[in-house]
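What you see is part of a larger complex, with each chain still in position.
Just so it is clear, A and B label the chains in written order, and each chain counts residues from 1 on its own.
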């Protein structure tokens, strides 16, 4: 087994494995090869974003080592993915342009803060056998954006645009090929990446880990796009995949990760995708009134809800958190 | 006993009983006759609203059956009342007018979502022996209103008016008979119903279940009106009963449902009415800044707080949730 094989390797090599696992954890995978594929996709899309993400991930993982977190958790990449997401989103929202080196400071601090939150939320959620998931990321990015504000002298950023915002006069006809492309981009948007081929590569990373989750990722992204149509959101939000990624995450979590697969859990996965996408639109509109994004809060809340459900047709198939993704 | 008697009846008849129980649960009663009275009152006030509420209740209850919730809970109407409230509030806030049939779609989806939330919040709150109460309703209606927004092309709605908003120039003298009518309307507003005779009929429904709760409902609504006066809210909010219903719910929960009655719990019930009404005004003003209503969140939070209280003069009289209302 791979993790057995890595045990007596030197520290830098081990760290590389932990980091690649951390990269893969963002799409709920636990596999260094998937992580390497995703990292390649990010470099292809934007080397600066890939650098930022890696710095956030490193800061987060090293903080976990320094403050003395459980080493098995660190080796599984559990203390990295939140930090990576925070750094990626900082880069996306920054209005200072690429290669604005000062941004590495908040990326490091944000990554380190994620580790504190991950460590602290653990005992809270553990009472119900719930995973910490990406709650730390969602909290830290909202706090960072609140802390700095749109016109900040050091770290300016764009305000988040809620999907329900009006588009101006040119409310054009719906363009179906772009809509379908948006479904694929929805998977890339999990890493805040809006380019087509990197998104396909990321999808490949999911495929390597689990073909089932790959199908659910596309399915969930499609559901999210449908939900967006039903709520008459901006076409731009549909084409960019921003409405798909919450659906994709919500669908993958139920359909391929936390529950054993059968047709019942498959139907619940579709329900989870619908709920995630609607919750995302609602939270985006709500937080958008103060210029903040909802990130992946919708999918995280709904996946947590699904894990708490007492309904027999779902709870009977739940996999205990300790045995998930191993 | 009635529920014994229903056991071997055909499914449609049982479903009718569950639905009537669900209707009654909104005012903390567990009695199909009370439910029938309330449903009659709603039809009298507005057939469209009664239809919407019934559809929401049905959607919620059927979802619970389909996903495999505990059948005793379903038979007790526990999976219906949140869905009913969501559908009723959707109707009240909709600016598309009565008999806008498309509204049945979100009413069904909202009702179904309530069941998911009820099922998921159960294990969370169960740790402290707390009821889920109307938390799902309050969450779903806020998410629905955030999701659609005021000028939505499919589901437009009115923005919520906070009670602290200024009334314009004609700040008239207080009209006492209208104020007293507002106290009775406060009980009707639990079902989002602002007409006098239906409100009296709803009060009758409470009386059949428990005269003690009926007294506390009026008492709490009166306290809520007093609180409104002390905070100088719009007179319109006082006359319509919108300030009374949180007080009424908070008072009924402590005074007649979750605690055995004596003069100590009676005083706590009055304190609960005061706290519920103040919390409602605060939350209404706060959520009103983004055009959202506070619904019954104030009373729900305060009733939950009262159940958590360690104070000996109250906690000694608490009835375990499993034996409440049976």
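The rule is short, and it goes like this: a residue touches a chain if its C-beta (ideal position, glycine included) is under 8 Å from a C-beta of that chain, and two chains touch if they have at least 3 such contacts.
Nothing here was measured: the structure is a model prediction, and the numbers come from that model.
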| item | value |
| --- | --- |
| Assembly size in copies, with 2 chains present | 3 |
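Following the convention adopted for this analysis, only the chains that are shown with their structure count from here on.
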| item | value |
| --- | --- |
| Angle, in degrees to the nearest 5, of the Cα rotation that carries chain A onto chain B | 120 |
| Distance between chain centroids, defined by C-alpha means - chain A, chain B (Å) | 37 |
| Complex contacts: residues of chain A adjacent to chain B | 127-128, 164, 166, 230-232, 268, 271, 275, 278-279, 281-283, 285-286, 289, 304-306, 308-314 |
| Chain A contact footprint on chain B (complex, rising order) | 64, 66-70, 109, 113, 116-117, 119-124, 127, 142-144, 146-149, 151-154, 290, 292 |
